[in-house]
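Only one protein chain is missing from this complex, and each of the others stays in its spot.
On to chain A.
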Amino acid sequence: MDTATKKQERDRKAIERSNRPTRYGTRKGRRMLARAGFACLALLWADAAVSWALAPSDAAMYTNLAAILIAFPVGFWVFGNLVPATRGTVGLAEHLLDERQVSERLRAHAIAHRLGLGLLVVVFATVMSAMPGEGRASHVAGAAVLLLFFALLFSVALLPYLIIAWRLPDSPPEDEE
């Protein structure tokens, strides 16, 4: 099988995967997935906030462990279901999408960009406020700053997909004939 044929085969399989039946293919189902995804991101932010306030301590360590054990499996489950739930608008390569799907993806990226910028400003201001300065020492653990950046990283990376899942309208009914 030559490279072009392999690519076509890969594309065909990706499209098939994106069109497989799913119980989350309705607007209600997609919004449920988006809520679960937003909750995972919120958990990462809460974990960073707890570490910011309490680290280094056992409480911060256990909170971190619990957040990771909940957020990552739930997050993988959410994103595994987003591809068929959005009929490929999340997940498929751009050349496999039509103009409506591309414009929906671009619109979601534009909204996510604004939100990401807001989060970036908040994180920057928070970290700067805790920097050691004249006459004061920093009381924030390095791990807390790391978790804050992890939360920011995951938010910037995943927000566009959650926004697509939130925004997509209900699918038109199948042909009546």
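Keep this in mind: contacts are C-beta pairs under 8 Å (C-beta built on N, C-alpha and C of every residue); 3 or more make two chains touch, one makes a residue touch a chain; residues count from 1.
Note that in this section contacts and distances are computed from a predicted model.
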item	value
Complex member absent from the view - protein name from UniProt, among "ABC-2 type transport system permease protein", "Na+/H+ antiporter subunit E", "HTH cro/C1-type domain-containing protein" or "Penicillin-binding protein 2"	"HTH cro/C1-type domain-containing protein"
Candidates A:Ser51, A:Asn64, A:Gln101 or A:Ser155 - the one touching the absent chain	A:Gln101
Sites on chain A contacted by the missing partner chain, in the whole complex	87-88, 97-101, 169, 171-175, 177
